[in-house]
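Removed: one protein chain of the complex. Kept in place: all other protein chains.
As written, the chains take the letters A and B, and residue 1 is the first residue of each chain.
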Amino acid sequence: MSLTENYRKREESITLTSEPAGTGETHELLTLNIGPHHPSTHGVLRLLATLEGEVVRDIKPIVGYVHTGIEKTAEDKAYWKVIPVVERMDYLGYYFNAMAYCGAVETLLGIEVPPRAQYLRVIHLELNRIASHLVWLGTGALDLGAISMFWYCYREREQLLDLFEMSSGQRMHTRYFQVGGVMEDIPRGFEEKLRQFLKIMPPRADQYADLFEKNQILLERLRGTGICDRQTLIDLGVTGPLLRAAGDPWDLRKAHPYSSYDHFEFKIPVGTVGDNYDRFRVRHAEIYQSVKIIQQALDGLPEGPHITPDRKVALPPRHELATSMEALIHHFKLVTEGFRVPPGEAYYPIEGPRGELGCFVRADGSSKPARVHMRDPSFSNLQALAPMVKDAYMADLIATLAMLDPILGGIDR
Amino acid sequence: MPDATELELIAQELRDADSESLLNTEFHRGRAVLVANPPKVKPVLEHLRGRGYTFLASLHGVDYYPHEPRLGVLYEMLDRTRVDRISVKARVHTEDPHINSVVDMFPGAEFPEREVYDMFGVVFDGHPDMRRILMPEDYEGYPQRRDFPVGGEPVLFTYNEEQSYGKYM
Partner (left out) sequence: MEIKREPVSDLRVRQLTAVDMLRGDLPEEDIERYVEERVLTTTVDRAVAWAQGNSLYPLTFGLACCAMEQIHVVASRVDIARFGFEAFRASPRQADLIILSGRVSIKMAPVIRRIWDQMLEPKWAISMGACCSSMGVFNNYALVPSDKFMPIAVHIPGCPPRPEALMHGILKLRDKIQGHAPDGWRERYDADGTEEVLPDGDFSSADISIFKPGDTAGA
């Protein structure tokens, strides 16, 4: 009997008053190391979080765990050979890396890219944008606990990689973009398969929206979390869907069109509040817009060469090698030494799936670049993580990281 | 891009404000570059910001070996209202590679400046956290300088198989 008596007395001493977070008796700060191996850091990102209870007071990202010295390797290779090396930087947007680099070299050389090549480039770039957003959606939902989304997104991504394999032979890192155009014209059957894909993609994207939006847990986790205002983002150099979610309609495809993007009609999704939910909506809406662009590009695909006819830069077609002596010599010089670029510097920015991807190339007159630097969007976007999660819960940190979409290959290069 | 005449106008304005701020201007393939004097980088950027170039798109380093001064720091500025880009270049010697940090003007320069320090050895005075970002903290050497070797492992053939690192089975 006395046991239960004591127990009842102890029970009475517990008061269930709710105290707001972080205002308890002790203000002890805990430094927690998240990563580099952690199930939810996208790639090998290490975060030093200073926590007070469950509330994040400060966060310091530490990067460099997948630094590959790609820029240094690129200085050692001919201009043509740099393309596969540079493609592996942002490993989800491989066509974008190649596009930025090829654009910079084309600027330095002063050559024109034929219209068919430009349209083919746009088709592949937008397909890659959809593929990158599918990975973001699948793995982001996986982080938040909605595991089924992952399998649906990867079903579409398999179809996309099949298309890439059709046009270039490789699923990832395809070396399809060359300086002056694209490597090869699209094969027979590519157009039908692409049209079939474009027909099924918008309804599937509707299904993803249904999965996400009708889930109360996801909505609660994303709405109102990770808010960062526009001016802070601009000061930090953030571009891309993060800036658009905060309400700033800045998109390089519209502001400074490159590779005949001005021929296509598409909208830019812009958010209002700048929280994680807006980021999700902006990226999800971009999938529809990419489908629209590809549709227009495919319908209006012009005839013509798929690479510049300038034989000093692009390889001659194989049938010419049997008949023309100049073609043989050009082929030989291009394959062994590579083309020389007159001295100069160029910075070519494009709109990647994460923001402004710019490539800086310095040429010194030889056949190898003297400096290749990629201005990677994730590198600047990662600086915005600290203001976004200040005074938010740990769970919001994970949600924000999922919606931030950092790609460590681009950050570390 | 500002064309060549507008570039000269901007350069003239800067020289009028401070005669030592600009060393040169370059214009190549539609890209305008202001070559600034390294101690005067911040006033130049401040002036450009007043003129509308409010967004720092990229901050990166270049090694101009063998031309002296060797280490260059490039600032790619962007004017979002007129969609205009201009670059500012500041070159420092390897003996005294110091330049003022622009983190107080553009907070987004924090990571890029650390990267330039890590890869080239240019020390940014006034940076809140000047340490290596991509290489390990205790690494010695500045990898992306032109006289730093590319490094790597020897490619293994049968004749040099003993150099194999795979001593595990």
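Note that in this section a residue touches a chain if its C-beta (ideal position, glycine included) is under 8 Å from a C-beta of that chain, and two chains touch if they have at least 3 such contacts.
Because the structure is predicted, anything quoted here is derived from the model rather than measured.
Residue A:H173 is the one among A:H173, A:R340 or A:K368 that touches the chain not shown. Within the set A:P39, A:G189 or A:P203, the residue that contacts the chain not displayed is A:P39.
The hidden chain makes contact, of the residues A:I34, A:V56 or A:V85, with A:V85. Residue-level contact of subunit A with the missing chain is found at 36-39, 43-44, 64-70, 72-73, 84-85, 88, 91-92, 135, 139, 150-151, 154-155, 157-158, 161, 171-173, 408-409, 412.
Against the chain not shown here, subunit B presents residues 134-136, 143, 148-153, 155-156, 158, 162, 165-169.
Here, only the chains that are shown with their structure count from here on.
Subunit A and subunit B, compared by their mean Cα positions, are separated by 24 Å.
Partner subunit B is touched in their complex by these residues of subunit A: 63-64, 67, 69, 71-73, 75-76, 107-108, 110, 234-238, 250, 255-256, 344-347, 349, 356, 358, 360, 362, 370-371, 373, 375, 379-380, 382-383, 412-413. Residue ranges of subunit B in contact with subunit A, taken from their complex: 28-31, 33, 54-58, 60, 62-63, 74, 76, 80, 83, 85, 87, 106-112, 115, 119, 132-136, 143-144, 146, 148, 150-151.
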